[in-house]
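In this view, the complex is presented without one of its protein chains, the others remaining in place.
The block that comes next holds subunit A.
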Amino acid sequence: MAPTNQVLVNESSNVRTIVLNRPKQLNALSHEMVSRLLELFLAYEEDPNVKLIIMKGEGRAFCAGGDVAAVVNDIKNGNWKLGADFFSKEFRLNYLMATYTKPQVSLLRGIVMGGGAGASIHGRFRVATDNSVFAMPETALGLFPDVGASYYLSRTPGFFGEYVGLTGARLDGAEMLACGLATHFVPLEKLSLLEDALCKANTGDPNIINNIINEYSSTPKLKETSQYFRLKTIERCFSRRTVEEIISALEKEADKNMDDWIAWTIESLKKASPTSLKISLRSFREGRLQGVGQCLIREYRMVCTVMQGKFSRDFFEGCRALLLDKDKNPKWEPSKLEFVSDYMVDRYFTALDDNDWEDLKLPARSNLPSYAISKL
């Protein structure tokens, strides 16, 4: 494939700085970008001259996600399997990052959402900063948190992952660090100094890299109103077995002690696609006990079922309402949680009934870290 200017690479001896370069679209990952990134990561793993990979975004955002509008357009123009090809590449890239033998440092300026989270959180070092904004907003779009979110969100403390994934809540840099989605926090003004220092050090030793980042790090204070202080309530409510029980637990909390945060939380659950909520919750629950590979294989089944559109077309409706027509008024179908049966939810987790379709094939790895393994 011809090199693209949507992904730039700066070479500095043994360090490769990958720049996501589609600033007008907030660096949303196009098919072209995902293909290029996959190519680069595969090549760098083999290349003895590469020791360290730095990832960053051009402009205001790190990356606002996968270019979903383009995917929907592709599907509309023909076969949903074009979309499947996009997600297959993206998820393989996520797996590669999660099991990579060389360190990846992601500098998370601005927006880190959806696919952007997938392209950074799986890596070894995730550096949040003052203007970082993290979110997995897929349930509002009729999709579900993919790109391995069922792995990394389900491993945040308590049931914070369910909360973040179901509501699409936005986290700032301090919150990202607190819940472990970020490994470091470096103030905005020091971020380029850190980048220079890493290039200068020219090393692939994770301990040295860690020490260098630590030198520029500071401990951010959580805002007084931070949702991270709501962990107890989140645990009480989001640990529940079903989405319905989660909402009713939240409503009970609201009866006792109504405030903006509870109201917002309930509101965002009620606005989200009922099908999305149900499949997302189950995905987190399964993901909690699985390795990252299994998570991605499952999510691939799910995303293909979503695109196939047999059981719900919420994804297309969500994209229409939020990205194309921008009326922000999606008409979900099924419209209520109680209309989404267990049978329907099950369909998203089984292999597709389609002769040309097959499960996600993860790239073979020579060195599988133990967190990537889970037996089921």
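Convention: a residue touches a chain if its C-beta (ideal position, glycine included) is under 8 Å from a C-beta of that chain, and two chains touch if they have at least 3 such contacts; residues count from 1.
Going forward, contacts and distances are computed from a predicted model.
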| item | value |
| --- | --- |
| Name of the absent chain as recorded in UniProt (options "Histidine-containing phosphotransfer protein", "Translation initiation factor eIF2B subunit epsilon", "Acyl-coenzyme A oxidase" or "Vacuolar protein sorting-associated protein 51 homolog") | "Acyl-coenzyme A oxidase" |
| Residue touching the undisplayed chain, where the options are A:Arg236, A:Lys271 or A:Arg313 | A:Arg236 |
| Among A:Phe159, A:Phe185, A:Tyr228 or A:Tyr348, the residue in touch with the chain that has been omitted | A:Phe159 |
| Selected residue (touches chain absent from view) among A:Lys190, A:Lys271 or A:Arg288 | A:Arg288 |
| Residues in subunit A touching the chain absent from view | 48, 154-155, 157-159, 235-236, 239-241, 245, 249, 285-286, 288-289, 291, 365-371, 373-376 |
